[in-house]
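In this view, the complex is presented without one of its protein chains, the others remaining in place.
And then chain A:
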Amino acid sequence: MTAVASETTVEELRARAVHARRLVVDMAASAVGCHLGGSLSVLDILIAGLDRADRGDGTELVLSKGHAAAGLYAALHVSGRLPEDPSVRYGQAGAPFTGHPGPLVPGVRFPTGSLGHGVPYAAGWALARRFAGSGLGIAVSGDGELQEGLVWETLQVAAARKLGNFVLVVDRNGGQNDGLVADISPLPDLRARFAAFGFATAEVDGHDLGALRDVLAGTGDGDRPLAVVANTVKGKGVPVIEGKAASHYVKIDAARAAKWKRTLR
């Protein structure tokens, strides 16, 4: 397979990310709130990953850390895959925009939120695209999610089957539901772990859209799958919650949402 270069400029991707962050904050101001911190940490990865998938070669992106559904819906909307503004009916009866994504949402193929499953979904997609001759399977997981054994079973299989078109991007924001990954089940030497499984590895700033675009554009060659450790900040973009564990699930009122949107960066 050949590398595919993105035609979208980094400036365009940044504009999408800003728009998407506004929508995520709006979803935090819905009647049910949302997983805000993880949605904002993963957002730039999703923007870059969906841009990669837009090249039309059959690439599929799977958000395995499904609790960041608000981030996914926003990214799908600003990327043109989801026509409806998801912030309007987020969490509401009769709407498909549930707190964990499912296939009723345009642009979502797999149900995720029971952690770990999205990684093998994407590996299966990659295997299918290998038959087709083009396209990647990109899984986006959390770092806490790596505690699920299913992830490591898939890494073993992907390396054994030489799935060179499979990519795992880890949104390494350092947090999980009950606290810090470092306190609950630490993951030292993460990149070395992936390498030991037989993966090509990369480490990037998970909010550097240019770096994310470049690392995803360069995949698809050879027979080694790729693991990308994307270092991120929980709550990225909203200064008052950046890096705070309490941003994991947030419900705010409209006035606070308006204030936070004015400070977005």
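We adopt the following convention: a residue touches a chain if its C-beta (ideal position, glycine included) is under 8 Å from a C-beta of that chain, and two chains touch if they have at least 3 such contacts; residues count from 1.
By definition in this document, contacts and distances are computed from a predicted model.
Between the names "Sigma-70 family RNA polymerase sigma factor", "Transketolase-like pyrimidine-binding domain-containing protein", "Sodium:proton antiporter" or "ABC transporter permease", the one given in UniProt for the chain missing from this structure view is "Transketolase-like pyrimidine-binding domain-containing protein". Touch with the chain omitted from the figure is made, among A:A15, A:I184 or A:A258, by A:I184.
Although one chain is hidden here, its contacts on chain A can still be listed: residues 32, 66, 69, 89-102, 104, 111-116, 144-145, 147-149, 176-179, 184-185.
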